[in-house]
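Have a look at the structure below, then the notes.
Only a single protein chain was left out; the remaining protein chains are all shown in position.
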Amino acid sequence: MPDASVSAVDGAPTGAAAWWRRVRELPLLPIAIILVVLVIPAIFAESLAPHNPYSGNLRARLQPPAFLGGPSEFWLGTDHQGRDMLSRIIFGSRIAIAVAGAGILIGGFIGTALGLMAGYFRGVTETVVTRLVDVTLSIPAILVALVVAAAIGARFSAVVAIVALVLWAVYARQVRAESLKWAQSDFVARARVAGASHFRIIVRHILPNIANTLIVLSTLQVGFVIVFEGSLSFLGVGIPRPNPAWGLMVADGRIHVVSAWWIAFFPGLAIMLTVLSFNMLGDWLRDRLDPKLTQV
Amino acid sequence: MLRYLTKRVGQTIFTLFAVTLIVFSLGRLTGDPATVLMPVEARQEDRARIMQHWGLDQPLHIQYVRYIGNVLRGEFGESLQWPGRDALELVLLRIGNTLELGLAALLFAVAVAVPIGVFSAVYKNSFIDHAGKFIALLGQSLPHFWIGIVFIWIFAVNLRWLPTSGRGTWAHLIMPAVVIGWFQVAALMRLIRSAMLEALDSEYIKLARLKGVRERVVIWKHALRNAAIVPLTYFGIMIAYLVVGSITTEVVFSWPGVGLLVVNAVTARDFPVVQAVTIVFAFVIVLANLIVDVLYGVLDPRIRFE
Partner (left out) sequence: MPTTAAVQPHSRDRDPPAEVILDVKDLRTYLFTKRALVKAVDGVSFYLRRGETLGIVGESGSGKSITALSLLRMEPKPAGRIVAGEVWFQGEDLLRKSPAEMRRIRGRRISMILQDPQTSLNPVFTIGNQLTEAFTTARQGISRARLPQVVVEVLRKVNIADPERRVSTYPHQLSGGMKQRVVGAIAISCSPDIVIADEPTTSLDLTIQAQYLRLIRQLQETSGVGIIFITHDFGIVAKMCDRVAVMYAGKIVEHGPVRAIFNHPSHPYTQALIHSVPKLEERTERLYSIPGQPPAPGEALVGCRFAKRCEFADDRCRQEYPPVFAGRSGHQEHTADCWRLEDPTWRPSLR
């Protein structure tokens, strides 16, 4: 039976106790995984990686991980070119961060700007933006990626551009809906009466109100971008070889799955853990900051 | 209903034009189209043939009109990888295999997601609800291409229950269909759960119970019939995901479908085939969306009689 009595408000703790309580409320596991798998390796790759991620020793090809009886110097084994898997995964985190960061920044900026304009100015701007959003979202980005790769080959810049191309529409749709609501609020009306410029109203009055939405949306998009980049790289239309992109490493491991499963397994595990953590973090943030945002 | 239909058909045509425009521009605006369209080692007469076929000597807007004409006639030119084979023909030859895989994945997704979604709404906050949430989270975090390889390692290499790759028997279909469908289970389940929760909370469900209708009938007929309308709108998006999923999954399992074809074509710089696949896929997705919207009208009488 649920507690029938209305519980008394706890005595508010002070100082370190309050701080500790706030920390305890954070989703610690996802944050820890993100730090260990993604952030720390990316920052300290040079000092953490035991081997060179690009050049291997052909005589040490397809060595199993140390814990499965392989040479002790290769913790996670080696790939078909004798390169250390652990070192490649560590350096691969940089690629994941770079693509996700650049893609979300560019796509998010364009999408937010257009979404704000559509929601604030309405009329033709809104019609054009929403129609473009519909079209963009109805074409799978992977098809565009294939056409681009066929036209100009696999490139880092192309991957970022395609990520941005998908994301702008996601941002624009969400931001338009939000700014539409705020544009009709009293304080925007007051600012207008006070003679504020359109730009000022949008940036100073509407944008701060949708900041929470943007934070939640961006967190939830990180997972999508990492899987998407991984898929493109896996297909050979994303990050070019010999970069240690996680998706590429899974592709390298595919043909060796019978004899050396670890080549495909560990990079994919890194993707899964990172994405799972960001999705959990995003869900947590959504519940905290923006419970209305359900459609992503 | 008629106005709704006309509007949707109009939007569909607009989207298809946008697709052709994107593919066209990507083919033209990334430097010299001839070099883009041709492998570096192409012979001079091939180059001339392509130039003429696509009218590359004409101004851009005329090229685009000609391009649209070619697309409408289904002329994407000859494959460069397999000279003498029409690009569209290659696509149509394999699209059946891809549809087979997509349909199996769809069936798997629906068969798993509907019961879990319904039960997690009926028994809210129970074990099945929490398990369902976890499956959803996991499903949306697992990369297709990786889970496919993990499946091969477990079920084909170690357990030897299923064939590693290729197409042929029912057994060949299981792993790729589950891999593609898995991702859909997550999203579909969440939608059905929330739609069911809303339906079960409604007055008409109360009235059905007051009529003495059995709980089983209340849930699976009265509530689900209403709740099914919402996830149906998602089917259009779902088909897009199935297409996307089929590309990586076909590569993982060497499934001889359009996805494998297009990835090979990209590697071989076979632009006509890539274009044909892109346009055909775009048509499939956009038309599927249109059909879903019409179906939506049929299922929901409030729209049907608008």
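Note that the chains take the letters A and B in the order they are written out, and that residue 1 is the start of every chain.
FYI, contacts are C-beta pairs under 8 Å (C-beta built on N, C-alpha and C of every residue); 3 or more make two chains touch, one makes a residue touch a chain.
Keep in mind that what you see is a predicted model, and the values were worked out from it rather than measured.
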| item | value |
| --- | --- |
| Full-complex contact with the absent chain, from B:Glu75, B:Asp129 or B:Asp300 | B:Asp300 |
| Of B:Phe17, B:Trp161, B:Tyr204 or B:Trp220, the one touching the omitted chain in the full complex | B:Tyr204 |
| Sites on chain B contacted by the missing partner chain, in the whole complex | 124, 202-204, 206-214, 222, 225-226, 229, 299-302, 305 |
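What we mean here is this: only the chains that are shown with their structure count from here on.
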| item | value |
| --- | --- |
| Whole-Å gap between the CA centroids of chain A and chain B | 23 |
| Complex contact set, residues of chain A against chain B | 131, 134-135, 138-140, 142-144, 146-152, 223, 227, 230-231, 234-237, 247, 250-251, 253-254, 257-258, 261, 264-265, 267-268, 271-272, 275-276, 279-280, 283 |
| Chain A partner contacts - residues on chain B that touch it in the complex | 11, 14-15, 18-19, 22-23, 26-27, 30-31, 36, 137-138, 140-147, 149-150, 152-153, 157, 240-241, 243-244, 247-248, 251-252, 262-263, 265-267, 269-271, 274-275, 277-278, 281-282, 285-286, 289 |
